[in-house]
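Structure provided below as structure tokens; questions to follow.
The complex is shown incomplete by one protein chain, all other protein chains being positioned as in the whole.
Order as written gives the chain letters A and B; numbering starts at 1 within each chain.
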Amino acid sequence: MSRPVATSFFSPRRSLIIAQSTVTQLVRMKVFYFLAPIALLFLGLQFFDAFWYEGPEALMPEQELRMHKNLCLGTMMLFTSLFAIVSTALLIPGDIEDRTLYTILCKPVPRLDYLVGKLFGVIAVIFIAMVVMDVLLVATLHFRTEEKLIETTAYMTKIGYPEREIEAGRAEISAHGPTLLLQFGVISHFLKACVIAAVALLISTFSTSTLFTIATSVMIWIIGAFQSIARDGLFNDAEFGDVPTWADKIVGTLVSLIFPDFQLFEAISDGAARAEDVLPADMAQLAGLSVLYVGIYVVLSWFVFSDKEF
Amino acid sequence: MKRFKTIRNLLVIAGGLVVTGYLRMPVEQRFTEDLRERKIVQPRIESDAWSEMGQTSLAGTFGGLRTVMASMLSLNAQSHFEENEWYDLKKDYEVITALDPYNAFYWSHGGWHIGYNAASWARSNREFSPARRRIMEMDFLEAGDEFYRKGLKYLPEEESLWFEIGSMWSNEYKRPNFERAAEAFEKARDSGNPVYRRRYLFTIARIPGREIEAYEEVIRLLTENPRHLAVPTFRCLLIVLPTNPKISDIEIKPTIDGVFRTREKAYQDLFNYRQRVLEEGFYAGNIDGILLNLIGELGVPDELNPFLNPSSHRIHTEHWRESDDQPKAQVPDWMLKKKEEGAR
Partner (left out) sequence: MSDVAAVEVKNLVKDFKGPFRGGKVHAVRDVSLTIAPGEVYGLIGPNGSGKSTTMKAVLGLVAPTSGMCAIFGRNSTKVDSRSEVGFLPENPYFYKHLTGAETVKFYGRLCGMKGLELKHRVEEMLELVGLQDARDRRLKGFSKGMLQRIGLAQALVQDPKLVVLDEPTAGVDPVGSREIRDLILELKNRGVTVFLCSHLLEQVQEICDRVGIIHQGVLVNEGRLDDLISLEDKTELILENASAELMEQIRSLVEVTHGAGVISEGRARTTLESLFLKETQSKTTGVPAKSRRVSK
């Protein structure tokens, strides 16, 4: 029988084992069943026609496609964020209550491996769900875009637009279809979900109840949407016309330092949905910030969890 | 001991977040400002918009679902339109544009509802006295104008909104104010869109005292893009504007043969232009004189003689033998001469 070698500080292999077990656990909890109503929603949007918008007030094709994207991306964001919070909040307390954690930690498993494994298990499930939703989004958007292209081409040809202008119109519609830019929006929501999961992980290490973890994580999620306002107030003192008081500055500083800025993720996604020029460099920067956030929260979680007694 | 540990842990967490916060804050701020400059980050929601938001919109904002809420509200706003609830619709669009200010569609649609639909409703609503109707109509027009201009603050490159302001103020079925329309069309014309450019021309051609400016504009447009000659009103202005006494001393004037394909076509276009003079206030100049000459020359039948048979009808192509309505694509000779002189 081979004897195990000395346990290292961190083992990606062991974390992967725990991550795989977490994925199995969540899958067997049938979490993917939620994808059914989401698929129905996406397919429903495919056939949704703002029929009351006719004549002069008819929605332009770009606006219809934009609405389609906004609703789908918004649904993806909502689901993945809530799932990240709830599943992470349930996992560790669940293991502690069930005492499953004892048997794991009695093996040569450093606590960091356990935390990282749990977190990455949740992230893996979110990733799988995102891929499925993304495929649905791309498929429905593709068909919708094709429909609009055919309609618009026929209309413009009938009116007598020159070929050049018809091509320009088609290009504008296609720009709102399933492009690479749209994937930036999907990726930004995935990154946001990873950060939120890490936040929930940190809170669950010192929280005494799952409900507290979920409630606090949701609050942080909400505050994170406004963190940039507080930060703006620090960097651009009187830009908005109000001179901040000392209390404003203190609160603003604390909010900016402690809470993550989720507006950046939303901005990239909105920009992608509007077919604005979101660059790969922007995505790289966002990914870098996400890695930083996840890293900070994991390290702090480990600090708390490392001397926790069971 | 346990309490000490809890306090220690919380302090370490807070400390860790604060230290890393100091490191990441400048990076995030620079990133945000860059995205804001490129109009990827939405601007702050203004305080009056906050107060108008319902609970659902607020909840959406808190959850980072601004654009989704804007989309849903815009679909919902249609019901106010159907019920003629203009003040509610205006409020809705204020919230919608506060949530998603970089979407030109909402500014365009909102301005259209307020400046066109609401104003028309006010004008034709017999429930109110004529004076009241007029006041309400003007209020809605001003509100529409203000709404569009607010949109232009967020989207200054969106010339289509200037075009819509101009269209609103030059609409003969409302309370046309060609000075305001011209001001708006002038801002739109810089986009290079030929339609916008022509609208500016057509607007100043309806403002007494700006004929010289109009003539300079029509020449400028023709020099830049001879395809403007495809538009009948443009062709007519090229002929009619120089009949203004203040422009009479120009060396080279466009001729009918140089501008129109045939004399018959010229009569058709000028006849229709005269209707626009009577109905829409276009510059008249010596249109009557020109038409009379053509009537004598071409032997125009009485039913198509506006002096014998005044009517509001237009002459259509099927009245004439010539069915080829293609514009002259090449630059007329008289224009070529002017260019050469300019080059010298």
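Quick notes on this one:
We adopt the following convention: a residue touches a chain if its C-beta (ideal position, glycine included) is under 8 Å from a C-beta of that chain, and two chains touch if they have at least 3 such contacts.
Given the structure is predicted, the values throughout are model-derived calculations rather than measurements.
Mapped onto subunit A, the footprint of the missing chain covers residues 1-7, 14, 17-18, 21, 24-25, 28-29, 98-100, 102-110, 307, 309-310.
The rule we apply is simple: only the chains that are shown with their structure count from here on.
In terms of their C-alpha centroids, the spacing between subunit A and subunit B amounts to 40 Å. For subunit A in complex with subunit B, the residues that touch the partner chain are 50, 52-53, 56-57, 59-60, 62-63, 66-67, 70-71, 73-74, 77-78, 202, 206, 221-222, 225-226, 228-229, 231-232, 234-235, 240, 256-258, 261-268, 270-271, 273-274, 276-278, 282, 285, 289, 292, 296, 299-300, 303-304, 307. If you check the complex, the residues on subunit B that touch subunit A are 5-6, 9-10, 12-14, 16-18, 20-22, 24-25, 27-29, 31-32, 35, 38-42, 44, 61-68, 70-72, 74-75, 78, 81-82, 100, 102-103, 105, 109, 112.
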